[in-house]
Each structure stands twice: as C-alpha cells, then as structure tokens.
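Questions regarding the structure given below will be posed in turn.
Apart from one protein chain that is not included, each protein chain of the complex appears where it belongs.
Presenting chain A:
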Amino acid sequence: MNDRRRVNGPPGGTRPPVFQSGLQSSNPSDRPRRQRQPAELRKIFLKTGLIPSASGSAYLEFEPSASLAANRSNPKSMIPPSSALKLTCTVHGPKPLPRSAAYSPNLVLTTHVKYAPFAARRRKGHVRDSSERDLGVHLETALRGAIIAERWPKSGLDITITILEAEDDRWWGEPPDSHDASWGIMNVLAGCITAASAAIADARIDCLDLVAGGVAAITEDVGASHSGSGRLMLDTDPAEHASILSACVVAYMPARDEITELWLKGDSSKAVLDDGDSRQGHDALIDGAVDAARGSYSVLSEAVKESILNAVAHA
C-alpha cells in the first residue's frame, strides 16, 4: 500500500545495511559493561518550557552510558554500542471538547506516543504501531491517577510525546534469532512518565503530586554457578545485560507514597536474590523501581521548581 501523503522511497523497498562484523558470531566481551553501581541511576537532563506554543512542555534526556560516550568522543564503529533516551513532551490544553464529543464531567486525557523514524535501530514507520499505542495507554493510566480531573469538566488535555532516540531492547550483537522481551520499552515508559509529569506541571494543571517513573530489573549473571540467582539493578540499560529475568516500571507519587501504574514483565518467581536478600522477586523489583522513581523525582522537582521560578520572573 502506498502512502500518497508522504514522500515514499523506492517502490521495491530498501534493506537496512548489513555489517560484516555482525555476520560473524560477535564476541560477548564486546558487550558494553555496566559501569554504575546496582543502585546508581543514570543522570537525567530535564527541562521544561522549551516549546512556547504549547501550554506546557518538557525535554528529557538520559546520560549516555559509558560505552556510548566513549564511542562518541572517539568514534571507532559505525554500530553504536547502546543508546540513550531522548524525548520531548508537549501538553496542549485544557481546551473545550469538540461539540460532537459526549459530555464528560472530568478532564479527558489523550496521550500520544510516537517514535521518530530514526529513533530506534530499526527504522520506524510513520504510522503508529501497536507498541506505541500500548505505551500511550500505559502513560495515560500513569497520569490519570495524579491529575485532579474533576476541576475541568467538558475539557480535554492532549499530551504528545515524540521519542527522538529510544532505548535498545537488547544488545545489537545478540544473535538475530534470540527471542527476548523488548525491555527497552520499559525505560522509554519511565522517561515518558517523568517528562509528561513535568510538562503537566509546566502547564499548571492541578495534580495530587508529581509522578515519577522508575525502572528496576533482576538480571542474571552469565557466569553464575547456579541458575536463577539474580541481582537487582536499578535503571537498567538492556544493552549492558546479557540476561534480564524480569523488569518492572512504576509510576510513583512520592508525597503520597502511591503507585499509579505498575508494569512487570518477565518471570521473577524463580529468581533468588543473592547477597542475603530474602525478599520475593516481585517485591524486590517493585521496591527497586520505587527507589529509582524517587531518584528521578529529585530531578523532576528541580525542573518544576525552575519552571515556576521562570514563570514568576516573567509575570
């Protein structure tokens, strides 16, 4: 089917480049290593108010991992070792619902997440695919619990997120037939939640609290003596871990100690945490994700404070 509203490429289609080094079985030692402590988060850059035509906006960027930073300062390979999340979020509204819409006593929230075509290792299409729609639904549930919706009857709020660079789902050198869950989407969701919360605060929408996103995962050491021994890691970059057993993303409101969205993937039931941790797998995961969310909350609150100070200075 041809999209007549866009400039289309060659009708026969094109193929992504195949790298010679990717054909040979790649050396597992080339895999980027996690340089952070298990409980250490990546730095987050978060800034609000970059898009003046929107009522609220935010830009979020994760610090590149050590391997990516090294490849960027001293480029050796055309294949990037890992990637760092970059996204923009805009909030338009509250605005009156169209006449045709049904009556709603609450603020109607619409979330929209779209990857840029160049965001991921594989070129994304221009039309939203199911994973992007899924992200939008998760984001909506995360935010709906925080917004005091009954203050804007018959109004709508549009939240649009454009992902300029997504997280990898796995290491690129993994054999192409290895079937693993798409872990990167969880980091993306955590970033979306934090950025959207900042943008909503920038738009001066009343909320119960700021919502921060956090990710934790139980990873398995490759050289472990017995299988099932996992380690709890916060803010995992999937490219850096050979095997992720289970991962969890939460949207968390620190002031009320409430979780508005919880998404747990993988099997954490068999995981036995080492270093004397007797918690169940999923308990540890949720606690870890909440800790990660607390970390991103500190950045989020600073960004919102800055946004308010700016507004006061301009008023």
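As a convention for this text, a contact is a pair of C-beta atoms (placed from the backbone, for glycine too) under 8 Å apart; a residue touches a chain by one contact, two chains touch by 3 or more; residues count from 1.
Following the convention adopted for this analysis, contacts and distances are computed from a predicted model.
Visitor: Name the omitted chain as UniProt records it, choosing among "AP-2 complex subunit alpha", "AP complex subunit sigma", "Ribosomal RNA-processing protein 43" or "MO25-like protein".
Guide: "Ribosomal RNA-processing protein 43"
Visitor: Touching the hidden chain in the complete assembly: which of A:T162, A:S182 or A:S229 does that?
Guide: With A:T162, A:S182 or A:S229 as choices, the missing chain is touched by A:T162.
Visitor: Among the options A:L50, A:A70, A:I259 or A:V272, which residue touches the chain absent from this view?
Guide: A:L50
Visitor: Quickly run down the residues of chain A that touch the omitted chain.
Guide: Interface residues of chain A facing the absent chain: 5-23, 50-54, 57, 64, 68, 75-80, 83-84, 86, 88-90, 92, 95, 112, 114, 116-121, 123, 126, 128, 158, 160-162, 164-165.
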